[in-house]
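This is the structure I have questions about; it appears just below.
Note that this complex is displayed minus one protein chain, with the remaining chains in position.
Letters are used for the chains, namely A, B and C, taken in the order the chains are written, and counting of residues starts over at 1 for each.
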């Protein structure tokens, strides 16, 4: 499985959805990329991802406009709306924007929907590399339940694989590094679209360019865990995640269930980080223009869980509006080392919403995350036996970057509700 | 519930689907109507129903052509394809054909799909009686899973009820007597579309013309039995029914479950009778141009069950090709009297695929149907206690129109596999 | 179906569960019977029912004691615990208590659990009327999920029907008039126990005494509606019902779904009325010794719904502690006339928790129940068209027993949250 050779660590980047919904514009992408290059790149952040509906010239929010015309080339392939992405003019597509991102030492990603545009099917437009046309390969009764852009593709039809190949050939020409495919991992109406997942895997392998494949939305069914690993680099464990405690609380169980499927090149995905300034042109998740509704304790808890579990980290807010505290939260090199280098993460126990996870690294360190997911202050402890440790260790608080001295046999801390600690034992 | 005032007996008629799929032409409708008037009307047969896609000029089979243009008026309402229904020319719609059917002393029916044409939504065409347009009322992610003609209608939207009202106003102008609405009773993807069922009820009540409302496809969920009774005259108990024994065998259970919901004006529907010459331009049900694959015993069993249960009777074959035996099967006045006048039908017992049903009439007769639904010859009996009878009775074989003499305490007959008897005890 | 000849109106009575859990004693039964005879009999109340575990000498609450010995005769049949039912001494069983109840002009009922006592199976005791023994007919892996008293009976086994026959023969000797069979209509673990329902029907028919058959607990699956009608006189539409608004609120939907199955001798059951003094020796339903937590408006709403729907009415509180208001609530002869004589009840509409039901009687009256099931004051209206009325009517408020004058075309009243009205239009 060739795709496990890239994304050897969980991808880190920025995605436009949480702040700009379906409406992000080129200057905003460039601005966030510049910010990332300047402030975050050195910590491992690298992907800049344009989320949904970049072909829709009139997108104004996270609410889709049904049946509006999308920008499309002669081969039924969606292309960027030039009013929103001026550099795409002249048939350049996303190549100039990708070039810019690459010039900053970063990588460029896009979002696509599973399938073929409904407008291509209604007009029965041409396909590249086959004399079949859009209507020949469409599955007209396979739709996305929340957006009118596409029909599914019937992989039993001649020309179907050619269509998907033509898409990724175009993205390779644009020099795309990351593709988030939506309406595919859990389609709500029809479970996972396994045949189209496999077709997209083949199309990427065929295009000759390494691209991280990310599957949405979730919850991806655990039943298909093998298929996700064998075809994708990351896949969503949840439906859309927002800045609500109950969604964060729920993620502990999801991480527990998927923990056996975390590995080099394949990363169950806890979804984007709704941090900083979000909802600027989005009302998804029941919010509007705001700073993240998560408390600081909750933000630390989220980053701790995502890091020890090794979920991809995709920042959702407008980076340029980050305050000092938020920037520090996502650039703590000691925490990010856990995210990048530790492995074997497992939930040690969960009792009454006191939760402990641990992992280790190749330098002999053990990492311990203590969580108080309850509504009361609580003492959270873990023993050496539970951690499979034997001798005295030096403890370090990775969030505070402070030595805590020698410990042995057991550690125990009193945590506020929704709070957590991330410790290194060496 | 006004609609219980009509269809006081289970509707009887002819439907074009089993023989002509989506392709029936005006002369075929007229020819079958003439046959019905001449040979069947006197026995109670009266509805002549044009099934699906009469707006599709190029329909050639039971297989739908995705996304082809349908004939539509300026108000987003489908109208007959004139190449197939010449009398519809000049904006006459089905009025001339309905007039012809009425001139024969019969009634005229049409099939429609739930919703609004996809093409109307894509073109955002006008609606009658509201300044909203097609896109304003469509539910673009509510589709039929087996046909691309329509989107659902969102009954929460202003103009939605106006649209349905405008449809039935048109059908009233055409003098339609019977409407079979499809993709609504069991939508496969989304269960029953209860809001659109209620909207159609209102639209019929609003149009001022009595029209029998028939809901398809099935199996209609028993969970919504009250809703079906309160809004429709008939609704399907099964998915599409064809000339396979296992489907007929299965109908005994369906009839049993729905037997408490049979009543004046509301008739659970066992679907059309695939008898005689069927599959002429249809490959649905896995067959082609053929005579019904049911054996004679099975045909009698079907007619016996449909009659005592009081399912609507809609003949599916090309009537003009009926042989003598088939015509007699559907014009046995003694059997049809049971269908028309008996009530209180109940399954007396079912043991090892020996099944007995009974009903009664206002003249003091008891009707008994004995079924051998097994694969072996079997003796099927029933006692006076089970039938709640007390004295000696005169028995009559209604299929053979023969007196069987006096009986008391119990009757018992040996039946071939798949065979049945229908008896009158008076 | 012989059993539809009795219980021609929905049964009305008293049941010991809501006040005494599993612990009721003979003197309490007698006391409640005397109260009923004196204060309620003239209004139609007649059944006095001893609920669960009358064989358990040490029952102290609604919480069952697992595996305690139960009183049993030599034929594996449970008999009353004499310390709780002194008149049962000497092998008299419930005959003396039934005699007493009969002497008051009332009828006597008992509760039983589906199946055969576990203790009989473990001891492999004898059965009456067969040389098979308890272990031969038990289904040892068919249990009740909330009580350890019984195993199911395997109706495929020789002796199984004999066992059930022997039970009802005993109850006939005791002159029981009403049997509530538990763990059978919705068994939680295994859906409805349809074979044992049919066996009990046969056993009652066989015993030669009319006994009302009531099936518990619910929700009985609508899927088996035909079977319930054909075998029982009443069956529960819900799980245990208590004095919580959300359970009452939920009952509107349940009544709507089952409204087509209400008929002479067969009554979907909304469960006992948790009114007056309840929870005396019961903690079921999350309460303790208390007066009903329902407000007066809610009590009237409950009685209105139960009456127009025609649910059985089984009072749950200690009757002797009724206050004036409660006694009047259950003895309003005008409301009870609706319960006893009206028919054809249907939900006219439900919009935003404004709900209207109507029914009629043989004297030409129409009954209308207006409900405000919302949390805000609301105006609840209904038109003559919706009621299928045509001319001017005289309206009467049945709860207030007041004439409201002439009305035509529409009636409309402002109701407090959770409040209702019951009107007669004549």
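As a working rule, a contact is a pair of C-beta atoms (placed from the backbone, for glycine too) under 8 Å apart; a residue touches a chain by one contact, two chains touch by 3 or more.
This structure is a prediction, so every number in the text was calculated from the model and none was measured.
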Can you list the shown chains that the omitted chain is in contact with?
A, C
One chain isn't shown here. Among A:257, A:293, A:320 or A:340, which residue touches it?
A:257
Touch as defined at the start, partner being the missing chain; which of C:135, C:244 or C:320 qualifies?
C:135
Provide the residue numbers of chain C that touch the chain removed from this figure.
66-67, 121-122, 124, 135, 138, 140-141, 143-148, 189
Touch list for chain A against the chain that is not drawn
1-2, 222-223, 225-226, 229-230, 256-261, 346-347, 388
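Following the convention adopted for this analysis, only the chains that are shown with their structure count from here on.
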Is the chain-to-chain touch network here best called a line, a ring, a star, complete, or other?
line
Compare the CA centroid of chain B with every other chain's and tell me the farthest one.
A
Averaged-CA centre spacing for the pair chain B and chain A, given as whole angstrom
51
So, what's the distance in Å between the C-alpha centres of chain C and chain B?
39
Give me the residues of chain B that touch two or more other chains.
none
